[in-house]
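Before I ask anything, let me first share the structure, which is written out below as structure tokens.
The excerpt is restricted to a subset of chains, each kept in its original location.
Chain naming follows the written order as A, B and C, and within any one chain the residues start at number 1.
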Amino acid sequence: MDALDRLIALALEEDLGAAGDVTTSALIPEDARGRAELLAKEDLVLSGLEAFARVFHHVDPDVVVRRLARAGDEIRAPKVIAELQGRLRSLLIAERTALNLIQRASGIATMARRAAEAVKGTRLKVLDTRKTPPGMRALAKQAVRDGGAHNHRFGLFDGVLIKDNHIAAVGGSVREALRRAKERAPRLVKIEIEVVTLDQLREVLDTGLADVVMLDNMDIATLKEAVRIADGRVVAEASGGVTLNSVAEIAATGVDYISSGALTHSAPNFDVALDIDL
Amino acid sequence: MDALDRLIALALEEDLGAAGDVTTSALIPEDARGRAELLAKEDLVLSGLEAFARVFHHVDPDVVVRRLARAGDEIRAPKVIAELQGRLRSLLIAERTALNLIQRASGIATMARRAAEAVKGTRLKVLDTRKTPPGMRALAKQAVRDGGAHNHRFGLFDGVLIKDNHIAAVGGSVREALRRAKERAPRLVKIEIEVVTLDQLREVLDTGLADVVMLDNMDIATLKEAVRIADGRVVAEASGGVTLNSVAEIAATGVDYISSGALTHSAPNFDVALDIDL
Amino acid sequence: MDALDRLIALALEEDLGAAGDVTTSALIPEDARGRAELLAKEDLVLSGLEAFARVFHHVDPDVVVRRLARAGDEIRAPKVIAELQGRLRSLLIAERTALNLIQRASGIATMARRAAEAVKGTRLKVLDTRKTPPGMRALAKQAVRDGGAHNHRFGLFDGVLIKDNHIAAVGGSVREALRRAKERAPRLVKIEIEVVTLDQLREVLDTGLADVVMLDNMDIATLKEAVRIADGRVVAEASGGVTLNSVAEIAATGVDYISSGALTHSAPNFDVALDIDL
């Protein structure tokens, strides 16, 4: 069971408890079968359809899900995204849990698409962060890619990212922080370091030990100056205070990346519903 | 391990993978200790502080978390909500996962508080739904209560809620659906049924078998008429299309409850941060 | 894995340990196949056949189980209830664990049938309790229904049942206990309260807050008086000291339900055996 399977198991357990779906048990005969349509009720970029299908298969491996659209598709509502067939009880029991996943994933993909479109034609790439709904890291990161934006680190294990707290912990020295990282970090991961001032940036460049520098919460003028100072010696990533409006302006500063937590932590659910036929 | 423990375990695993926090391992000595403050950076209603603390205890049972505010408190930013003390590595490793939980819970509580305030002075109560982030059902429902709104069913097991799909499945008869529910549902759970027309409402009232009726997607005028028809014989719950603006108008129709999915599925994360001292 | 799957896994583990079935491994070739009959050796009401089959499928998904009787059937011994086919090793390894489940379930169903028959023609319904063998709640509750009796709460989550300890805990006031339950219990669950005296019963009726009242350990005369006092304002459930003999007399008092723990906690195993052919 991968992380998504475990999240689905957890979600089904919190919805079904020990006694199950008492409405469905009381009303629906065990052998009744049905069909259902998964319907987009607002415009969205599709993501999470595999997770949606997997919920039904957790409940009942015999439910058949026919996909009518693909991850990353721009869907114009109303549109049927998938058709389902199987035991009616299974369709009803899995419905809510499955929708909770696809609605959130599509919400993230849609926001990511809007952000990606805002920087189209520039060299700026939009990145996500680790601010993902607990248990949904892989699903949210996939949704970001489905939307056309890019992934930052997956977790704490596939990249060194030195933040202010780490620098303080080694006595405030950027050089010492980078030296330790270079010496002890896994051989094949790169080193990124967060700076909040141009002086810190210069100190980082002096060491020659950083692969990427995160320019945290700098205004447009400072970002421009930072890019000038860096002069291509490190990859430059802006972070903090990103909105769809500010993105174009940030692109003009010449930074390589802009990272945004809101992309995954505050995307609204998009409206997708299940219509059951008998 | 309850559901929250399992969600925390899952979230830590997706963040730490098999190799752990490579930055912290490289930079921070094993025996370094530190202090941290949990800081509200925008106004919010606090929720999820226990879950926040539990993440640290998963990582390291010896981290001490001192609470400086309580669930349901209106926090004015900037304000220190809690103080932490322990191994510096533990503080850094748990930080993001813990913040992801408290930011979301506080987001939900804050939205719930705004909704509860909008109906203050009326008899209308605001309810949540089962549209909660997967794995976070109990946390989200608690956040709704911390905000001052109310919980609908916890899951599929603690109440009968007959929806259009169920009615269709028994041949379209409201009466037959209610009859089966009455006969076969657990002894101590009540029966709620969704109606979309006033005729359906009348049919429900005729049977005398429903405890609560959900008036789905009705406009204000229809809701008023529904309340008049019901005449106190069932509890009346409006659902669909709720916004903070519409809530006062709905209160005036005389329905007992209004349920809102957005409360839990689309609350934004609120900004809470961890500042680490050495 | 639902609760039954986990119980089966646990039972197989305690029977097989880490080294497995040493007799079967030593004697039976890996590729030997066999057939077996599941034989009722005394009269019984059948229950647990699905659980029986599931044990074999845990051990070996390729074992075929053909059902020759259905849950709730009155079986006259000797009678073949099911036929099995598959790897001989699998049949031998799963046998005891599978029998332990069906023997107990059929024991409960048979006792439930006898109790249901004893109240036939009266309005009294026989209920089970939460006194079920650990891990077997759903199986035992199903056996009760297969026998023709009825289920009380599934667990602590699908109904409020206020007992003497709860009343004492709120200062001895029935009214206060019911008030809190009404205010804080989940919206769609009903409230039952246990009383031991007629005065307590009157106090409950005064509040108008209880849906069901449990009349605990009252003698026949007191039960009759309780029914007279309640006068249909609450559902009345007798509990305590039920035997097949006393049931008819209790029916005559006019109570709606009688609950019996012995139904599930002390039903003897009924004799069902597996005869293996080669």
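The criterion applied here is as follows: a contact is a pair of C-beta atoms (placed from the backbone, for glycine too) under 8 Å apart; a residue touches a chain by one contact, two chains touch by 3 or more.
Please read these numbers as outputs of a predicted model, since none were measured by experiment.
S.K.: Whole-complex copy count for this homo-oligomer, where the file places 3 chains?
M.R.: Counting every copy in the complex, the total comes to 6.
As a convention for this text, only the chains that are shown with their structure count from here on.
S.K.: By mean C-alpha coordinates, which chain is most distant from chain C?
M.R.: The most remote chain is A.
S.K.: Taking all residue numbers used at the chain A/chain C interface, answer same if over half belong to both copies and different if under half do.
M.R.: Interface between chain A and chain C is built from largely different residues.
S.K.: Could you tell me the distance, in whole angstrom, between the mean C-alpha positions of chain A and chain B?
M.R.: Spacing between the chain centres: roughly 22 Å.
S.K.: On a C-alpha centroid basis, what's the spacing between chain B and chain C, in Å?
M.R.: That gives a centre separation of 34 Å.
S.K.: Provide the C-alpha centroid distance between chain A and chain C, rounded to the nearest whole angstrom.
M.R.: Chain centroid spacing, chain A to chain C, equals 46 Å.
S.K.: What are the residue numbers in chain A that touch two or more other chains?
M.R.: In chain A, residues 17-19, 22 touch at least two other chains, as defined above.
S.K.: Any idea which chain B residues touch chain C in the complex?
M.R.: My answer: residues 127, 150-154, 157-161, 186-192, 211-212.
S.K.: Spell out the part of chain B that touches chain A in their complex, as residue ranges.
M.R.: 3, 6-8, 10-11, 13-28, 32, 34, 88, 92-93, 96-97, 99-101, 103-104, 107, 130-138, 154-162, 165-166, 168-170, 177, 180-181, 183-186, 189, 261-262, 265-266, 268-269, 276, 278
S.K.: For chain A, which residues count as touching chain C in their complex?
M.R.: Of all residues in chain A, those touching chain C are 17-19, 22.
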